[in-house]
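Of the protein chains in this complex, one is absent; all others appear in place.
For subunit A:
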Amino acid sequence: MNVSVIFVSMEINDGVFNQLAHLARLRFSEAEKASIQHDLQRMVAFVEKLNELDTTGVDPILHMSNSVNVWREDVVEGSVSREAALANAPVQDEAFFKVPKVIKK
C-alpha cells in the first residue's frame, strides 16, 4: 500500500503550473498565474514540513476512521425525482442534463 508523495521538494515552475492548469481545465492570465504560482509554492512548503517526521514503518492512512468493511446491502433506495436531480443544472430540458458538445460531428 504505497501512496506516493507527489510534491517532495517540488518547485512550482512554469511546466508544473501549466500541467496543473491543464489537468484542472483552467486558464489564467499572466497576472493571475504569478500570484497563484506563488501561493502554490507556499502550500507545497507548508505540506513539506511533514517530511521532517520520520514515518518509517507507518502505514499510510487510507481512511479517517479505523472502520473496515462498511457495507451496504443491495437494496434500491434513496433516488431523487428527476425534477430535483435537474434542479441545479445550468442547462437542462426536463429529461437530460445538457453540456457543450463534447465531440465534433
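The criterion applied here is as follows: a residue touches a chain if its C-beta (ideal position, glycine included) is under 8 Å from a C-beta of that chain, and two chains touch if they have at least 3 such contacts; residues count from 1.
One rule holds for everything that comes next: contacts and distances are computed from a predicted model.
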Hidden chain of the complex, named as in its UniProt record, picked from "Aspartyl/glutamyl-tRNA(Asn/Gln) amidotransferase subunit B", "Bifunctional ligase/repressor BirA", "Cytochrome c oxidase subunit 1" or "Cation:proton antiporter": "Aspartyl/glutamyl-tRNA(Asn/Gln) amidotransferase subunit B"
Absent chain, residues of subunit A that touch it: 1, 3, 6, 19, 23, 25, 60, 62-65, 67-80, 82, 85-86, 91, 93, 95-103, 105
